[in-house]
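For reference, the structure I am asking about is given below.
One protein chain is absent from this view; the other protein chains keep their places.
Moving on, here comes chain A:
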Amino acid sequence: MKTMLCTAAAAGLMATTATAADKTLTISVYAFAQDEYKEALYDPFEEICGCDLVVETGNSVERMAKIEANAADPVIDVAVISAHDAYALSQKELLAQIDSTRLTSFGDLYPSAQDPLGDQTAVGYTFYASSIVYRSDLVKINSWADLLDEEVAGRVALPNITGTQGPLTLLMLSKALGHPEDFAQTITTVGEHADDIVTFYSRSSELAQLMNQQEVIAAPVGRFAWGSFKESGLPFAWAEPKEGQTGGMNVMVMTKGNGNEDLAYQFMDYWLSSEVQTRIAEAQIDSPANAKVVLSDEVAEGLTYGAELINSLNMISPQDIVAHRDAWVEQWNAEVIR
């Protein structure tokens, strides 16, 4: 009898292990802060779902290419990407419609995060503000147009047009230069000032290094990179230009026909819950898209937090970015990079 019980118990254990291994969710995420995500999100989720989480990382281009290449039989179940990259995938009909009734936290999200693409294929999970970081002891930045001013000539860097920050900078420069709709004219103006610009950076870490070496004293950057500036010992300040700050949103999407929808919804709902969004915010990884998250001033300092700030951000619609990006890049390469 004893033996039989043992065998039954062992069989039971094996069965549990088998189920755990059977249930696998594959997610595709940005490569940064993976240790923090593991602690705040992946490990607790695996415990709750009794499943294995396979995490794939890489830059957006690689990850999008993978989703596209495996469209017929998706490898990735859930991906987090920028709103405009999501729109590009949605245009190629690679994304599943998200049934918001299966996300219990859906109603808690900021309205702009609920259906950012307008076709129910994406849900925003984080916002970021972008403004200008500058050396407060050397210069004062009051407007986006100050980036092209004589005072910072030869010591200013701009984001390259190919990254996410590039179009955002164009948006704000266009506004500051008095022709908000005309990016082409702004690119021409930047081209005329190309010799005054130290470089066009691709990654915020690259910019942080240049600013810490005092090569650059002012540059537009996303708030998510603020941490690498404020702790450097140099007097860096975050500008609040009169045209306002810009920003963007990252979204989660589900691939069409992945066959793993139940687990995907469970994971998305968990990530959007105020519990997880608070934990991720407190680890200073992502700013919350869940309006119910309450943060201390100290934690909020490094993030893009609060309805007032989020509603004030000047954003470009994902549709506009996807429709015009090729033309912007072409003109930028011809007139700015040369």
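Definition applied: a contact is a pair of C-beta atoms (placed from the backbone, for glycine too) under 8 Å apart; a residue touches a chain by one contact, two chains touch by 3 or more; residues count from 1.
By our rule, contacts and distances are computed from a predicted model.
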item: Hidden chain of the complex, named as in its UniProt record, picked from "Adenosylcobinamide kinase", "Spermidine/putrescine ABC transporter permease", "Cytochrome c oxidase subunit 2" or "von Willebrand factor A"; value: "Spermidine/putrescine ABC transporter permease"
item: Among A:Val61, A:Ala307 or A:Ala323, the residue in touch with the chain that has been omitted; value: A:Val61
item: Touching the absent chain when the full complex is considered, from A:Thr199, A:Gln266 or A:Ser317; value: A:Thr199
item: Interface with the unshown chain - residue positions in chain A; value: 59, 61-62, 64-65, 154, 160, 162-163, 194, 197-202, 213-215, 329, 333-334, 337-338
